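Note that this complex is displayed minus one protein chain, with the remaining chains in position.
This part shows chain A:
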Amino acid sequence: MFDPWPLADHPVIAWRGSAPVPRNQFLRDVACAQAALGRLGETQIVLFDSDSYRFAVWLIAGWRAGLAPVVPGDALPTTRQALPQAWVGDAADAQLTGWDEATDASPPIPPAATAALTIFTSGTTGQPIAISKTLAQLRNEVDVLETAFGARMPAHARIASSVPHQHLYGLLFRILWPLAAGRAFVADTLPWPESIWTLPAEVPHVLVASPAMLKRVAALAERPPLPASLPMVFSSGGPLDASANLQCRALLRSPVTEVYGSSETGGIAHRHHPDDAWTPQPGVQLRTDADDVLWLHSPFLPDDHWHATSDRARLENGQLQLLGRADRIVKIEEKRISLTQIEALLAAHPLVSAARALPLHRQRDEIAAVLVLSAEGVARLAEAGRAALDKTLRQALVGSLDPIALPRRWRFVAELPHNALGKTTDALLGALFAPAPAMPEVIALTRRPDGVTATLYIPADLVHFDGHFAAAPVLPGVVLVDWAIRYGREWLGVAGTFAQLQQLKFQRIIQPGAVVTLALDRDAGKRQLAFTCDAAQTRHASGRIRFNEVVS
């Protein structure tokens, strides 16, 4: 009989909190979900569920019902608009959010379409791209993962994850592989670096993580020893820098296994130590061309052809050295511009610690740059001002770039924006350039116990300057207080509704283009947030904000 995703013979399928989901429970849930899908009577469904267990039930049930679900990366309004098919899972507003009604399982139907599902890239450059995968492609991936890594993972290890299953990496590693290989998966997503410390000590866990999460694990202050043992930690979805990798290795007492690949290509190679070359996944063939671009031939691809990747590499004795992305070329006014080159030039500047360049299509096509400034860069900005800093950076590029490739707009950030998969996408970067912003640019951020100090740049086109006042714009004091509250909630977890302001003082006006230091200190017991806003040797404002007790 056709079985879309044969399960291993394991007694516990998943863990929801501290409760195991036994195999027979899973099979019952799948049968109910399959019946619910039959009643729905749709030939196309969109599957989104925030809970990995429910997602797994809907996915297997969908396959048994002959459906090939579309799996979106999120359930945002624009995504819902773009996907008008029937939604299934906890994002659906129909009654089809559960599968309560018990029913007899009907025999599975082989899928009508050749593809088993459609999944989306996380959209590193521009819009997410839809990718179809057949059952055979998914099965090949999972079989290869077990061949490559299975021996390192005890059968009773549970799979815990910080990455969403709505993208390929999470879908394979936290759901499909465990189901096929007979390991239980943890249904809840680990939301914070600290969550890893709440994993139970009595059973080993395999951690499926993003570079974004591991970077934050590495940045954690002193942690007690980790209670759980982690026989394996996976990192995929983007590069993890070597120092964060090694810090995680020490903190988590486990090697961090990086898997190189993409939603389009599936897994390509892996390594267990950042100093190692990459070992190709079993069954994946690699070659490079004259421009060092890496090509692959793989059982995870839809066809039997060789495909070019967007990375450059060197192959030696079957091992892979990655040399960086192949040039990202954009065309500005008919000229070919290498974003890679602009980024490399900027990153080499002593005032800069990280740089991304992107094309903007506004009044004209132009290049923009988003930078994380070095400590020296932050100091220079505070001292010399924005226009002078822009000019210094532009002049560092003048000799090396065509004038058209010179960035015309700059944004400075404390860290590059990234999505849940740890990717810095052009969409996230582009959003920083929206006109008339309501918030300042956060140039640098330092955390203290119960406090934070941020360096803010107040852009001249800030929406709050509009009409306040036309001839001599001044930042309204209420806006500064609002920022303190917002950042207090975002960075310090201040809760409760606003109660009152105390000792509020506005000593000096803040004008467009100012660079100020905002210090926030939380006093949880008193439900108070103290703020000061300073610029070199002068105080702009200070005060205390009181919050009401949170009623739960």
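Just so we're on the same page, contacts are C-beta pairs under 8 Å (C-beta built on N, C-alpha and C of every residue); 3 or more make two chains touch, one makes a residue touch a chain; residues count from 1.
The rule is short, and it goes like this: contacts and distances are computed from a predicted model.
Engineer: Looking only at the UniProt record of the hidden chain, which name from "FAD-binding protein", "Putative sodium/solute symporter", "Acyl carrier protein" or "RNA polymerase sigma factor" is the right one?
Structural biologist: "Acyl carrier protein"
Engineer: Which listed residue (A:289, A:461 or A:490) would be found touching the missing chain in the intact complex?
Structural biologist: Selected residue, touching the omitted chain: A:461.
Engineer: Which residue among A:387, A:463 or A:478 touches the omitted chain?
Structural biologist: Final answer for the missing-chain contact: A:387.
Engineer: Which residue from A:120, A:278, A:300 or A:410 sits in contact with the chain not drawn here?
Structural biologist: Residue touching the chain left out of view: A:410.
Engineer: Give me the chain A residues in contact with the hidden chain, please.
Structural biologist: 333, 362-364, 386-387, 390-391, 394-395, 398, 402-404, 406, 408-410, 459-461, 513
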